[in-house]
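Quick one: the structure is below, questions incoming.
Omission of a single protein chain aside, the complex is shown with its protein chains in their original locations.
Chains: A and B, in written order; residue numbering restarts at 1 for each.
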Amino acid sequence: MTADRRLTLHVNGITHSCEVEPRMTLADCLREKLDLTGTHLGCEHGVCGACTVIVDGAAVRSCLMFAVQARDSMITTVEGLAASDTLSDLQQAFHDHFALQCGFCTPGFLTTAEAFLSENPSPTRGEVQSAISGNICRCTGYVPIIDAIVDTAKRRLESGK
Amino acid sequence: MKPPKFDYFAPDSVERALALIAEHGDHARFLAGGQSLVPMMNFRVATPSALIDLNGIADLRGIRIDDEHRLHIGAMTRTREIEMDAQIARANPLLHAAVPNIAHMQIRNRGTIGGSLAHADPAAELPAIVLVCGAAIQIVGPGGRRSVGAMDFFEGIFETALRDGEIISEIVFPTWPAARSWAFDEISRREGDFAMVGIAAWFDLDASGKISASGLAAIGAGDTPLRLSSGEQILIGRSPGADVFARAAEAAATDLQPASDIHASAEYRREVGEVLVQRCLQTAWERSS
Partner (left out) sequence: MTIPTPYIGTSIKRLEDRRLLTGAGRYIDDVKLPDMAVMAIYRSPYAHARINGIDLAAAKAIPGVIDAFCAADIETDLPAIPLRLAPFDGFERFLQRPIARDKVRYVGEPVAVVIAPDRYTAEDALDLIEVDFEPMTAVTTVDQAAAGETLVHEDAGENMGTSYRVGRGDADRAFTEAPYTRRERFTTNRHSAVPMETRGLIAEFDPDRPLLRLHGATKVNFFNRRHLAAAFGLPEDAVELIETDVGGGFGARGELYPEDYLVPIASRRVQRPVKWIEDRRENLTATNHSRDIVCDLEVASTEDGRILAMRATVQGDMGAYIRTNGGVVASKAAQFLPGPYRVPSFSCEVQFLITNKTPVGTFRGPGRFEANFCRERMLDMVAADLKIDPAELRFRNLMEPAELPYRIGELVPGDVNATFDRGNYSSAFKRLLDQVGYADWKDRQGEIVNRRAYGLGIACFIESSAAGPPETARIIVSADGSIEIRTGASSVGQGTETGLAQICADYLETDINLIAVLHGSTTLVPTGGGTFHSRNTVMAGNAVRMAAETLRSQCIELAALRWNTDSAGLAYQNGAVHRRDDPGTKLSIAELAIFAESRDGEELASDAAFDNEGKLSYSYGAHAALVAIDVATGVIEVEKYVLTEEIGRALNPAMVQGQAVGGLVQGLGGTLLDHMVYDDDGQLLTGSFADYLLPTSTELPDITAIALEQSPSEFNPMGFKGAGEGGIVAVAAAVGNAVVHALKDHNVQINDLPITPDRLRAALRAAGA
């Protein structure tokens, strides 16, 4: 039973089928089996947040979940945040606020923020800071990331989205 | 940092989970939220031969309040569900206040209350809340069902009263008096880190305004979460006030058994533990008056 098993995963609205060992983490499965390399591995012990994906609406560390545990779940990765050729409003806000430099942590911040805003559409700045406190960025000093998320929430409220 | 091989099972009932653990023996482990176990596996510090995944067992999840206003939380209820649950804010505000201190949102989205208690990290918040509230831990295993009081549950660093093949099914918190005064505070290096030291406190007043019952517990100050009974005793029968709180804190500090690590010395934990006891009692009192 350590052997590979067939697995069906629902990622970004597409149903994928792959063979995985039970021990393969969801992060590795997304990256290696489905070639969704936007999900990054920064620490593989659940601290840095780079591998965050949205599983059934909740932001989770994909390095701390085995792919076999996600078989019935709806998964969203950074590749699924926007319709084909456009940036989502959140991605656009990151761009506008210079909220990324090297970009390695960025997918994890985007997925975390997206899941958080769906839960709390009108957060305070402090709530945003807490929500992303499990994501490490070494480049930006966080300030523009917080600005981008706060700005997105404000725009969404104004536009009634 | 990839985990070693293991067999994987995802039972949909407690009975099936118990049968699987019996079948797969000593090196099989239950998998709850996985937020402590999986990192240890990725570091290859934990090398279970099989994982019995409890995430698919619906019976182990849920929050309810019974007719006697006791709060029941299924072992596989996620920490984030506890945080977001409006009824818990009333049914046990101390628990509700402590939960946001647990790691970060992503961890709380997966981590479970039962997993945290079974893991029994002495710096974790939930064990101390369960302890200070005098909750009962419902256990199911090969010998059937049993209930263990929180005072008897935590036996050492990462050691509990759970025996081979047993799982926690539910945690039952006693009725929370509406007038109870309470507070939680912890000091960590960064928000979301394990506490260097943390304190949970509550007290009730009798009709004359004297403290009739109290609870004080500490995290990060011993091999298990600690009940600080020396401090509790000082409070009983006395009127709340800064002097009493200071004396209680001084007494409570004698119950702390801290060790040193790279984040804080034992001396720091003892000293700041005392400070936090005093502050928690003061905060509790101010909030309710």
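General remarks:
Just so it is clear, a residue touches a chain if its C-beta (ideal position, glycine included) is under 8 Å from a C-beta of that chain, and two chains touch if they have at least 3 such contacts.
All figures in this text were calculated on a predicted structure; none of them were measured in a lab.
From the options A:Met24, A:Val60, A:Ala115 or A:Ala153, the residue with contact to the chain not on display is A:Met24. Taking the complete complex into account, residues 1-5, 43-44, 187, 189-194, 196, 262-265, 267-268, 271-272, 275-276 of subunit B touch the chain not shown. Think of the hidden chain as still there; on subunit A it touches residues 21, 23-24, 31-32, 35-45, 47-48, 50, 77-79, 81-82, 87, 91, 94-96, 98, 100-107, 110, 129-130, 132-146.
Just so it is clear, only the chains that are shown with their structure count from here on.
For the pair subunit A and subunit B, the distance between mean C-alpha positions equals 29 Å. Contact residues on subunit B toward subunit A in their complex (touch as defined above): 1-10, 34-35, 38-39, 42-43, 50-51, 53, 55, 80, 84, 100, 103-107, 109-110, 190-192. On the side of subunit A, the complex with subunit B involves touching residues 1-2, 21-23, 25, 28, 44-46, 49, 52, 58-61, 63-66, 68-69, 112, 116, 119, 130-131, 133-135.
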